[in-house]
Structure formats: structure tokens, C-alpha cells
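Only a portion of the chains appears, each positioned as in the full assembly.
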């Protein structure tokens, strides 16, 4: 019984991850299972509880996620979630704009480190920053 | 000449601050001048260069600013900028939603500290979180 309830939040979380991360959703769920089923359940059910809420539009939620990772300097996750941000509707130049706004809070070095990771992902997806304002 | 150029970015910054912060814009500019004219110029001209850019909608920029302050635990500025966020078009419940999303990145204690400050400002402005989903 408890088990079924758990699975319910887990299954919802999987759907939400796929909706956000597109092609990467299953791969990341699989990686979490490889770490340990308990951490996979905690994180994926957390997606149901947190990322799956209404109250922000999809693109707005992507802005919160990307800003959080840039401000924290979470380079590993920034790599994975720049694609998520693109998949949730942010354009490369909107992402650049978020990084530039973040310089007001983390200064230059950490903004530049974030932008290097982001640029790499944008190129890997065949996209680029527009150079004209 | 150099002086005029400086004043130009400063004057633009003042306009952008007022547009973002509403009634608080002049007060904060005055406080910055009281600290020191050089830091006032640096910050306010920075508003022209960073906060005054196009590329994000007003409300989207407010989401970046608020997320950055919550993630950093910048309580002092969060107090001032929750009003800014309301002034830039975020509703109390959208702000709550940003805090809840941030728990995925900073955990419970720092999210709750942020929410206490935010709730205080929301009440001071005669607003409240809606309790019904």
C-alpha cells in the first residue's frame, strides 16, 4: 500500500522529468537508479512535488532553475540543464541574458564559468547566440 | 567630457531603478549616495548596463533577480527587492512558487528563511498568499 503510493509520485515524477528534459529524461532517471534506488525515488518524487507544480509557466520555471544553477556554480547540473532550459522554451539569447543579469549577484568569474558551459551545450545542439542586439 | 559620459549612464540607471522599484527607487539611490558617490555611480550605472537591457520581459527579469537573492541568502536585499518583484508584475503566489522551486537547490532552512522575509514584505503591502491552489 505504502509502496503503491510511493510508485505513484515516482511515476508522476518520471513524466514531469520527460516533459522538461525531453530526450535526456529517461537517461537521467536511469543514472539516478544506478546511484541507488532510494536516491532515485527521493529526487524523482521530488520532481512530482516541486517541478510538477502549477503556478509558474513552463518558461518561467526554466528561468528559476537556470538562475539557481548559475548562482550556485553547479557546473555539472548546468551542463545537463541547459538542454532542459532550451527544451522548456528559452532561446540561447534569453539564456545569455540570464547570465548577464546574474553578474550583478556573482560577479564576473563565476558568470564566465557558467557561460562557457552553456555555450558548449548550445553548440552541441546546433544552436548559437545571435550576435546582433 | 568623461564626466558627461558617466552622468549619462548614471541618469539612465536612475530611470531604470525607478521603473523597477517604484516608490523605493529614489530612496535607494539616496542611500547609495550616502554610502559613497563612487559606489553609487558603480551600482547605478550598472543598472543601466545590466538591469536596463532588453532580451527578457520585465516579469522574467524579476524572476532572475528574486531567484538569485533567495539562492544567495541575501536577506537584506531580499527585503528591498520583494517589493521590486511585486512592482515588476509578480504576484505573491508566483513568488511563493519561486521559493518552493528553490528548495530543490538550497534545501529547507534557507528557503524558509527567505519565505519569512518575503511574507513580511507582502503583508506590509497589504497583500497575502492565496491559500487555495
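Here are a few things to note about the model shown:
Which chain is which? They are A and B, in the order written, and residues in each are numbered from 1.
Assume a contact is a pair of C-beta atoms (placed from the backbone, for glycine too) under 8 Å apart; a residue touches a chain by one contact, two chains touch by 3 or more.
If you're wondering where the values come from, they're calculated on a predicted model, not measured in any experiment.
Sequence-identical chains in the complete complex of this entry number 6, based on the file rather than the 2 shown.
Assume only the chains that are shown with their structure count from here on.
Rounded to a whole number, the gap between the C-alpha centres of chain A and chain B is 23 angstrom. If you check the complex, the residues on chain B that touch chain A are 46, 50-51, 53-56, 59-61, 63-65, 67-69, 71-72, 74, 93-94, 96-98, 100-106, 133.
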